[in-house]
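Read the structure below first, then the notes.
For this view, one protein chain was removed and the others were kept in their places.
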Amino acid sequence: MTFLRVMLFSLVVLLAYTLFANILPQVQSDPPKEEKIDLGSLDAAGLAAWGERIFKGQGTCTLCHNELGRAPDLLKLDLAAEFAERIADPRYDGAAKGLDGAAAIEAYLRESMLDPSAYVVAGFGKKGTNDTVSPMPAVDRPPIGLSEAEIDALIAFLEERAGAEITVTAPTGEQAQAAAQDGGEEETGPAETAQAVIERLGCAACHDLEGSGADVGPRLDGIGKRYDRAMIRQSILDPNAHIAEGFEPDIMPQDYAEQLRVSELELLLDYLEKLPAKEAAQ
Amino acid sequence: MNPAGSMRRAWTVVFLVLAATAAALAAPDALAQAADALAQPAPTPTRADYPVIGGLHGRPVVWGFAQMHLFLAAFVLAVPLFVVVIELAGAVTHDARYDVMAHEFMKISMAAYSFTALTGGGLALALFLFYPVVMDYLLKVFRGQALIYAVLFVLESVFLYLYYYSWNALRHGQRKWFHLSLGLVLNTVGLTLMFVANAWTTFMMSPAGVDPATGAITGTVWAATRNPLWNPLNLHRFLANIAYGGAIVGAYAAYRFLSVRSIKERAHYDWMGYTANLIAVAGFLPLPFAGYWLMAEIYAYSQQMGITAMGGVLAWLFIIQALLIGTILLAANYYLWCGLGRTDRGARYAPYVKYIAVVIVGGFLVWVTPHTLILSPEEIRILGGTSHKVLGPLGIMPAKNTAVNLMLVFTFMSFQLFYRSGRVPTVSWAGVGNMVIVALYAVGIVNIVAAGIYGYITPTVYKVGASVPQVVTTLTIIVVSLTIDSFMARGARKVEVHWGRMSTRSQYALFVLPVAFTWLMALMGYIRSSVRTHWHVYTIMKDASADAYIPTIGSAGNMITLVTLAFMAVIVFVFWLSQLGATVQEAPAGGEDRS
Partner (left out) sequence: MKARVVTFVIAMAAWLVYFYAVDWLIMTRQGLPVAWNLLPAS
C-alpha cells in the first residue's frame, strides 16, 4: 500500500514536469538549409535581399546583434550616422580610414566581418580588454563559415539599410559557382609593406604596434634585441612554443603560417627586428 | 598467519595494480595509429551513412541508452564516494552506527552495477551501429584511451567487489584502514572512468588537438582530453553525482521508514534519511557555482554556443531548470524543518521557519521568471515589447544570481538551525559567537542584495562581474558558520534527539528529491547535447543525419519522462533485490522439510 502511494506520488510529480515542458512555446531548431542561389541572375536589390536572409538566418547575426545589448543592434540603429561616426572616431585606424562615402562603408563592413577586432565599438569589447578585442568571431571561418559571395550579400544588405549606394556586385558565371561552394578565400596579392601585413592580420589589436597601445600581448618594441630572427619567426608561426612571462598560452592565433606569404613574413620580420625600444614605461 | 606480513603483501598488490594503471594511463599515445591515418581530415558523412535498423533511427535509441547509463553510472560512482567518508567517520569516532549505515548504503547499490554495465554495453553497441562514421573519427582522436577505458572497467569491478565483500573480514584495527584504502582506490578508478568519458563528451563540444579547419588530428590524446570544457564538466559532474547519490539512497531510507514497525528500526531509517538528505544538500550547495563555471567556459570558448544555450533556442530550458531546482530546494528545506521536531529545543526555532520559507519561495519565483520570450508579432504588440515591462527585469542575470545565492544561504540556515537544536553550547564565548554569526548573515544578505542591485544600474560587463562577490559571500557565510559552530560544539550538552519522530508527509519530501534530480539531470543532458546544434563535433564534423535538428522541449520532456520512469523501475528492482537478499524463509512448522 505504501509502495503504491509512493509510486503514485512520484508519477504525479513527473506528470507535472512533463506537462510544464509541453505547454511552453515549442521551437524546433533545424540545421541551416543549403540554399541554392543562381548567383548570375542577381541584381543589387536581389543581392541585398539575399543578404538580409543570411543576416537573419544562417549567418546567425541576430543571435548577438539585437536589442539585448551584447552587440550593436544593426536592425534598429541609424546605420548611416552610426558608420560615419565610427569611421570618424579618432580610435579608428582601419581599412576605411582615408576613404569616404560608399567605399568607406564597404571597406568598414568587410573589415568588421573578417577582422572584428580591428575596431571595436565603445563598450562592446571583451571584458578587461578596454574595447580592443571583439567577442565576435570572424564570419568566414567556422562556426559561421560564410563564403565570399555571402559576405558580399551581407555588405549589400547593410549598405542598403545605411542608405548608401550598393558597391558590391553579385559574382558572375564560374566565379559564382566557386564562391557558392567554398569558404571565401581572399584573392588579393601579397602585401607590399610590413604595416599592410600588420593591418591585415590585426596584430595591433593585441600588441602595441603603430601606436595602438594594446596590451593584450607582450610589448614588441626592441624585440630585435631580445630575440634573434629565428625566435621571432617561431613566435609568429607557433605562438605557444614560448610564452612571455605574465602572459597566457592559447590566446594568439595559431594559424598565421597559413595566412602569411613567405614574402610577407620576411617583411614582418625585417620590421620587427628593427623596431626600436621605447623609453622605459613608467 | 603473520598479520604484519599479510598486510605488507596486500599493500604490495595494491601498489602494483596502481602502478600498472598509472603506466597505462600515461601511455595512450604509445598505442597510436600510423601518422598518415591521423593526418586525414575529419569525415563528412552523408545521409546514407546513418543506418536505420528495424525502423529505428539512431537518435532516440542512443539517447535512451545514454541517459539510462548516465543515471546508473552517476549512482554507482557516487555511493562509494560518500560511503568511504561515512566509514571513515565511523573509524575515527569509534561509533559502530556509521559503519553499519555505510555498509547498508553499499549493499543497496550493488545490484545497480550490473545494470550500469548492461546499459553501457547497449550504449556502445547503439553508437557503433547507428553512428559508425562518428565513432570511427572519435576512436582515431582518442586512440589508445578506449583500451584504457576498458581496463579501468575491469579495475572498477575488481575493487568494487573487493571493497564490498571484504567489509566484515576487514572490520577492525589495521585491517579497517586497509579496507578504507580499498575504498579510496575504488573511488580513484571510478572518478578516472568519469573523467575519460567526460573527455569524449566535451571534445565533441569544444574540440582541441585537431586542426580547426579540417579536423585532422594534430595533437596528442592528452591535448584532445584537456579541451576547454573538460575540467568544468568534471567538477560539475563530480558534485552533482554526490548530490544525486544522496537523494536516491534517501528515497530508500524514506521508504523503509514508512514500511518498518519497530521503533528502533524507524529511528535507524530516520537517521539514514537525514544523512542522505545532508549528503544531497551538501553536494548541491556548491553546484550552481560549478554550473556557472561550466557556462562561463562555454561562453569563453564560443560566444555563439553560449548564447544558443541561454539566450537563444534553449533559453526556456533554464526556466524548467529553475522549476526543478526550486522543487529540490523546497523539498530539502521542508525535510529539515520537519526535522526540527525531533528535539524539544528545535521547537524554539519553529517560528523562524516561515521567514525562510518566504525567501525560498520568493527566490524560486524570481528565478523562474523568464526575460526573453519567443513571441508572435501580435503578442509583442499586446505585451508592448519582447519582455514584460515589470517582470522582465526579474529575468536577467542580476536578479537570478541574487535569488539563487539567497536561496542557498537560507537553505544552509535551515541546516544550521537543525544542527544547533541538538546541542546546547557550554563554552564561555557562546554569546559572542552567536552575535558574530547573526551579524555575518545580516551583512552577507545585504551584500548579496547590494551586488545584485549594482548589477542592475551598471552596464552588462558589471552584471556578470557582480555575481562573483555574491558567490564569495555565500561561501563565506557557510564556511565561517560551520567553523564557529564546530568550535562551539566542543563540550556542548547534547540534547536528546528523538530519531524516528517524523511525520509521514516529511518522508515524501525525500521521494521528491530523486525524482526531480533525475529529471533535472536528463534535462541538462538534453541541453549539453543540443548546444552542439547540427554538429557531431562542433565546427569540425557536421551532423548529416535526418535527426540533425534540436527537438522541441515538449518532445524532449516526453523522452525524459520515459527514461526517468525506466530508471525508477530499475532502482525499485535494485532496492527490492537487496531486501530479498536479506530475507530467509523459515522452515515449515510440521517438522522436517520434505520439499
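In this document, chain identifiers A and B correspond to the written order of the chains, with residue numbering beginning at 1 in each.
One rule holds in what follows: a residue touches a chain if its C-beta (ideal position, glycine included) is under 8 Å from a C-beta of that chain, and two chains touch if they have at least 3 such contacts.
Nothing here was measured: the structure is a model prediction, and the numbers come from that model.
Within the complete assembly, B:A439 is the residue of B:A439, B:V479, B:A546 or B:L580 that touches the hidden chain. When the full complex is taken into account, the listed residue touching the unshown chain is B:G465, out of B:P132, B:G362 or B:G465. In the full complex, chain A makes contact with the omitted chain through residues 127-128.
Although one chain is not shown, part of chain B still touches it, namely residues 431-432, 435-436, 438-440, 442-444, 447, 450-451, 454, 457-459, 461-462, 465-466, 468-469, 472-473, 476.
We take it that only the chains that are shown with their structure count from here on.
Residues of chain A that touch chain B in their complex: 2-3, 6, 9-10, 13-15, 17-18, 20-22, 24-32, 60, 63-64, 67-70, 123, 127, 135-137, 141-144, 255. Those residues of chain B whose C-beta lies close enough to touch chain A in the complex are 212-213, 255, 258-259, 302-305, 307-308, 311-313, 316, 319-320, 323-324, 327, 372-374, 386, 459-461, 464-465, 508, 511-512, 515-516, 519, 530, 533-535, 538-540, 542-543, 548-554, 556-558, 560-561, 564-565, 568.
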